[in-house]
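Of the protein chains in this complex, all but one are displayed in their positions.
Just so it is clear, A and B label the chains in written order, and each chain counts residues from 1 on its own.
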Amino acid sequence: MWLNQFLLLGALLFCIGVYGVLARRNGVMVLMSIELLLNAVNLNFIAFGAYHGTPVGQVFALFVIGVAAAEVGVGLAIVLLIYRNRSSIDLESVDLLKG
Amino acid sequence: MKDFLNDWGITAMVFLPLVGAVVMMLIPKAEEELHKTLALVTSLGVAVIGALLALNFDWDKSAELQFVVDKSWIEVIKARFTVGVDGIAMPLILLTLLVVPLVIIYSWNHFPDPVNPKAFLILILVLDTGMLGSFVAQDLILFFVFFEIVLLPMYFMIGVWGGEERQYASIKFFLYTLFGSALMIVSFLALFFVAGAQTFNMTELAALVQSSEVARTTQILIFGGMFIGFGIKVPMFPFHTWLPDAHTQAPTQGSVILAAVLLKLGTYGFVRIALPILPDGARWWAPIIGGLACVGIIYGALACLAQTDMKRLIAFSSVAHMGYVMLGIATLTDFGINAAIFGMVAHGLITGMLFFVAGSLKERFHTLEISRLGGLLKQAPHMGWVLGFTAMASLGLPGLAGFWGEFPAILSAYNPAPGLSVGLFRFYMFVAALGTVLAAGYLLWLYQRTAFGSPKDEFAHEHVHDVGTAEWIAWLPMLVLIVLLGFLPVIIFGMTSDAVEVLAQALAG
Partner (left out) sequence: MTPAVLFASETGAIAAESAGWFLKNAWVFPAIPFVSFLLILFFGKRMPKKGAEVGVAALSLVFVCALAAGAQWVSHVNSETGGHGAEPSADTTHEDDAPSAAAHATVKAEVEPGAEQAEQVHHVVHPVVTEWKSDWWTIGRIDFGIGTFVDGQAVMMLFVVGLISLLVHVFSTDYVAGDIRYTHYFAFLSLFTASMLLLVLANNLVMFITAWELVGVCSFALIGHWWEDQQNSNAALKAFLTNRVGDIGLLIGMIVLFFTAGRGESFNIIDINVAAASGAVSHTALLVASLCLIAAVMSKSGQFILHTWLPDAMAGPTPVSALIHAATMVVAGVFMVARLYPVFFSGLSIAGSPINALAAIGAITTMVGGSLAFVQRDIKKVLAYSTVSQLGYMIMALGVGAWTAAMFHLMTHAFFKACLFLGAGSVSHACNHSFDMKQDMGGLRKYMPRTHVTFLIGTLALSGFPLLSGFWSKDEILAGTGGFGLSEGANGNYHLMLVMGLMTGAMTAAYMTRCYWLTFLGEWRGADSPNAHHGTHGHDDEAVAVTVLAHHDDHAAEHDVAGAHDSHDAHDAHAGLPHESGPRITVPLMVLAALATVASVANIPAAFSFVPASWRLRFEHYIEPKSLYFPKLDHSEFSPVIAIISVVASSIGCALVVLYFRKVQAGDPKATELTNGPVSRGGLPKLAYGVLVNKFYLDWLYTDVIVATVKGPIARGANWFNKCVLDAIVIGAATVSKRIAGFTYAVLDQQVVDGVVNGSGIKAAETGGFLRRMQNGRVQGYAALMFGATAILAGVLVLAI
């Protein structure tokens, strides 16, 4: 079935994203990886939507795109502020929440 | 106008002081004049509403509750916001309405240390709400809440603005009264469950207890709880020991309010709650109450004779005077209860006045040690006259207010309600009459030692200010009322007699 291909692609993208989020130390790269995760999910939404013949999947995908845009905006702002304060965007050094 | 008063009059009167207090909280502490004016205006506003209520009160139906408001309040426990005024509550409400503005006027330039008019006046206004609320409440829980509200401001007044041992006195006052309240609320709850209809409404409870024939033993037990709760507040012998300390340590204003209004909450509780709801209990307890009242009369007078401090002496005289009030209540007759209500008002005016004078003396001489005072008539003749006049009123001189609290109370003991021991009460009558001699003894002895003779050496050359303007404004209404009520006791008796007759008939069985 053609659904499988989309799911596989999504899973691949997701894995790349997870790797990026967990392994990269650059804040911007982490944000981009999050985008990858979200888009992997979007892919699945659309695929399932098309498969079941409903527009709901597309609606959700659009919604996620909107949220993602906002999230990236906030995230970049945070990264920018971290950079301003520390002249670095290395996430290893940001551990203010350490218990 | 009439509609407004019917629906909102009492509520407005009770809560206006609280509104004033809230407004004052928002104003910075430094604006002292503004605070004083605001407090005075608020209390006068309350008095005006009260006066309007009194004017619109239907005196022909003074036995019934008027201006009744009955709204849902705490549905879960069936407590309702029920307020109303009848002939029994009216004199005490008017007394409160009079005393509070006078105290504020007196305070104008007599703030005790640490001055802080803002806090002091806010406390007085909160007290005002508590006192008025207690007198209008027709629901046991509502009454209890107001009854307790009164404690806090008084606690702070004594504890912050009091004398040397203010901590001790204020805590004693607070805990002692709270102890009584605890028993009282237990009694209220017992009533709630025993009566059968799960209501806290006083009128309904009275009818329910009558019709459902609650066992006599139960009534006696419930009455016992109220007896201790109210008796502590009165205060009755032997629950009075908080009073001398509280009075001695309290600032003048606190003493005046305490003597004039707070003590009446206890006796009012008896007349309003304990007697009508539990007539059988009342009949069982009456000889005991009468006996303790007589002991209080003699005992308070004797203790007065031993005092060396003027304020403490006046405090003990309260014990004796409230003894007459309680004796009147204990006879369960309309004479006695009328006398008791008159006695409450008269004692409020007279003892309040005595505390005012004592406070002014303390301010001038920085002591109330009787042995150090003397020759007041020479140094401050007007004040000496006021003290003499008030002492005469306090010892129950006919023609002045005090007489009408004492004489009918003694009179009523000759013929107590049916079912009470006539012999015992006639003995009480004799003891109470004996108390009048002792009262004359300690008051005149006090007067002789403070006002007659010559000033002691330490004050002989001091210039003592005579009664000042603020003092005159605060005192004159009380002095005038003492004379007026003495000449025309019908002012009070006219208000109370109908309502009391209904009550007395219920008590007669």
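We adopt the following convention: a residue touches a chain if its C-beta (ideal position, glycine included) is under 8 Å from a C-beta of that chain, and two chains touch if they have at least 3 such contacts.
Keep in mind it's a predicted model, so treat the numbers as computed, not measured.
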Looking at the full complex, which residue from B:I10, B:M24, B:A282 or B:L377 touches the chain that isn't shown here?
B:L377
Among B:I141, B:I410, B:M478 or B:L507, which residue is in contact with the omitted chain in the full complex?
B:I410
Among B:T37, B:Q167, B:S211 or B:Q448, which residue is in touch with the absent chain?
B:Q448
Of B:I27, B:L476 or B:V490, the one touching the omitted chain in the full complex
B:V490
With the missing chain put back, which residues of chain B would touch it? List them for me.
172, 176, 238, 240-242, 244, 299, 302-307, 334-335, 338, 375, 377-378, 392, 397-399, 403-404, 407-408, 410-411, 414-415, 429-430, 433-434, 436-438, 440-441, 444-445, 448, 451-454, 488-490, 493-494, 497-498, 501
Spell out, residue by residue, where the missing chain touches chain A.
18, 21-23, 30, 91-92, 94-99
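The definition used in the following text is that only the chains that are shown with their structure count from here on.
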Quick check: how many Å separate the C-alpha centres of chain A and chain B?
76
